[in-house]
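All remarks here apply to the structure that follows.
With one protein chain removed, the remaining protein chains of the complex are shown where they sit.
Read from first to last, the chains carry the letters A and B; within each, the first residue is number 1.
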Amino acid sequence: MTDVLEPPVQVHDEHDGGAHAHDEHHGPTGILKWLTTTDHKIIGLSYTITSVIMLVIGGVFAELIRAQLSTPTGTLVSLAQFNELFTMHGSVMIYLFAGPFAFGGLANIIVPIQIGAPDMAFPRLNALSYWLYLTGAITMLAGFFTAGGAANFGWVAYAPLSNSLNSPGAGADLWIGGLLLTGFSAIFTGVNLTATIFYLRAPGMTMFRMPIFTWNMLVTAILILLAFPVLTAGLIMLYCDRHFGTHIYSVAGGGVPVLWQHIFWFWGHPEVYILALPFFGMATEIFAVFSRKPVFGYKGMIFATLSIAALSLGVWAHHMFTTGVVLLPFFSIMSLLIAVPTGIKIFNWIGTMWRGEIWFSTAMLMAIGFLVTFLIGGLTGIYLASPPLDFFTHDTYFVVAHFHSVVMALVLAGMAGLYYWGPKITGYILNERIGKIQFWLLFIGSQVFTFPLYILGLEGMPRRIAVYTHDPQWKMLNDVSSIGAILIGISTLLFVVNVVVSWKRYPAGDNPWDAQTLEWFTTSPPPHHNFYRLPQIRSERPTWDYNHPDHRSLAHGQHEEPHEHDREEVGV
Amino acid sequence: MRVEAKILIGLGVFFGAMVAVYWNWGHENAGSVMMFAGMLLCFLPGSYYYWWSRRMKARPEDNPNATQAEGAGVVGSFPGTSIWPFTLGMAAFLVVLSLVFGIWLLVPGIFLAVWAVLGGAAEGRRGGHV
Partner (left out) sequence: MALSGCTVPNFGAKPGATTTSKSVFHLWQGFSVGAVVIGGFVCLLLLYAVLRYRRKSPDAIPAQSQYHLPLELIYTVVPILVVFGLFAATLVVENKEVANPKTSVVVDVNAFQWGWKFSYPGTSTVVVGQTTASPVMVIPVNTNVHINLTSTDVIHGFYVKAFNFSRYALPGVLNQFTLRATSTGTYFGQCTQLCGLYHALMWFRVKVVTPDQYSAWLAANSSSAASAAAARAATKGQTTPRVPTRQTSSHGDK
């Protein structure tokens, strides 16, 4: 407790003769700079901006869906167009927004800085990942401009509905092609993250001193490497069935349609944890910083994350309970068990706040909103892990409500991440007052949106239907849900407004939140290759240790040494 | 590198146990094959890291008492600006579009891909921009 930290050490950049990192290195400017950059911060920012644009596109589709469902016999869009709308809404949100935002955007920017690395391990591969993502997004959305329209078989593309007989047309093939591109984008990012975390940590940054966000990104990267190739293979087989006369997924010819579901969901379930784990990591960092305490149960968090990853490869068929051809009890117990590490995380988040000094910044509010919303979504997921309960809620709005609860929780956490790390990335803080209004709209909107959908599902409203003429009394619940969707839409617009209003207005400084991890030691924004100086690293909170050497972490049972300033002697 | 190795080998062992249970209980082919492949995929780098961890010198990032000065020297090569990722990305784009709009798109696609790979490799050897 009494050893003095060594002073920070100057970082030498290999291509600069002097001892200072240069401020802006000479190179291409403008659009050529964007096309040729290999700097993880610029690539990550491109990912973030592109994915938020995808969020808005997916949101527009959502609002159109809600508008169509505002009348039982809605005629805003045709039946065929409605099928395209929900297919592309889900596809854009999952494939083009959530994943890229988390592992391509924020992780790309933050992970190298959190571990003291100058860049990602493979900068050119990183850039390639972005171009594959962008072209993949364009490919998928291009379906709307084809004669038959965009893909219309649901974001899950079940066979035989997705074969060439039932879904002819370029829209489906563009959907498949887009996913091939974005799939490789993700795989290359997974390679990059793993290599960076394993090989480019700064001296003293042992594995068990990495921030929880970085740990979560490591596990996410491993999951990406395990899962995405499976999806890619399945998609290639679907394409072959559609165009090369194979019969992998069709009964005629000896194929098995349900094989598509096995392959898709073997990817699909790890995918939802690939989406969730980065946001869990963001929330963990924010809870610690804005309670002014270390992460509670650091090793328990890591254990929980690894457990989630391990279990997630064994639960995929809980999406297939109603097929009648899967081993119900195995998938049921494995799915129920995943609730345990998730619960550990929730208790650790509360434990982080417990006896803290909580600062309700926008980031913290968003993180707390994430916790509540994820709790609700997670609890409803437990119902779905029980086959008898799944049999009557499957393919109804109950499931839609469950995953939208969880997804809105991730959006809240993503907003928290943007408010928290925005200043580090851009050098400027976002307006806190607008942020808090945005939070309330988003949080309340999320609950108002999802709660009626739970009830609708239990009332028997199936998903993916454009009209509900036989039960017009469902209209009222749909309308309440739409109000929530509108609030969510307004909150998203408010975020854009905040970015514009706060543009270059409130300089952040190196560490506006008195945060703890290594990225807060460097400037905002960080220089080329990230660090002018590096501090000594002796815990998972190197910046905190440097700024508050008298307030290092207490182990369980350890008592604070009495100091001159007024503090109660506290134990744990 | 021990922790890195343990993570991957640990995951692999877990998947192995899971597939043993699943195969014996359910006899379902697709899932068993996928889980088994997942196990192998974990053992592949995991065993490599384990093998290395027993032979390599301790790295500064594995030393809890390391000083920043110990990490002095070249950390790695970080190619600066490069047009080849964009080029290869466009090549992949064209190849994928050829799946939809016609095989003729493979001509520019493969051409760009080869050019990008050669250009990128040459740039790597040359040292490239920084």
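Here, contacts are C-beta pairs under 8 Å (C-beta built on N, C-alpha and C of every residue); 3 or more make two chains touch, one makes a residue touch a chain.
Predicted model, so just to flag it, every value in this text is computed and none were measured.
Enquirer: Which of these, A:427, A:460 or A:525, touches the one chain of the complex that we don't see?
Expert: A:460
Enquirer: So one chain is hidden, and I want to know which residue out of A:396, A:446, A:498 or A:511 touches that hidden chain in the complete assembly.
Expert: For the chain that is not drawn, the touching residue is A:396.
Enquirer: Among A:243, A:355 or A:505, which residue is in contact with the omitted chain in the full complex?
Expert: A:355
Enquirer: If I consider the whole complex, including the chain that's not displayed, which of A:296, A:316 or A:419 touches that chain?
Expert: Of the candidates A:296, A:316 or A:419, A:296 is in touch with the missing chain.
Enquirer: Which chain A residues would touch the chain omitted from the figure, given the whole complex?
Expert: 79-80, 83, 153-154, 158, 160-161, 166, 251, 256-258, 291-300, 322-329, 332-333, 336-337, 339-340, 343-344, 346-348, 350-351, 353-360, 368, 371-372, 375-376, 379-380, 382-383, 386-389, 391-392, 394-396, 454-455, 458-460, 462-470, 548, 551-556, 560, 570, 572
One rule holds in what follows: only the chains that are shown with their structure count from here on.
Enquirer: Give, as an integer number of Å, the spacing between the C-alpha centres of chain B and chain A.
Expert: The computed centroid separation for chain A versus chain B comes out at 21 Å.
Enquirer: What does chain B use to touch chain A in their complex?
Expert: Against chain A, chain B makes touches at 1, 3-4, 7-8, 10-11, 14-15, 18, 21-22, 25-26, 28, 30-31, 34-35, 38, 41-42, 49, 60-72, 74-76, 78-86, 88-90, 92-93, 96-97, 99-101, 120, 129-130.
Enquirer: Okay, in this complex, where on chain A does chain B touch?
Expert: 6, 8-9, 12, 14-15, 25, 27-28, 33, 35-39, 117-119, 121, 123-128, 130-132, 134-136, 138-139, 170, 173-174, 176-178, 180-181, 184, 198-209, 218, 222, 225-226, 230, 239, 243, 259, 262-263, 266, 306, 309-310, 313-314, 316-317, 326-327, 330, 334, 529, 534-538
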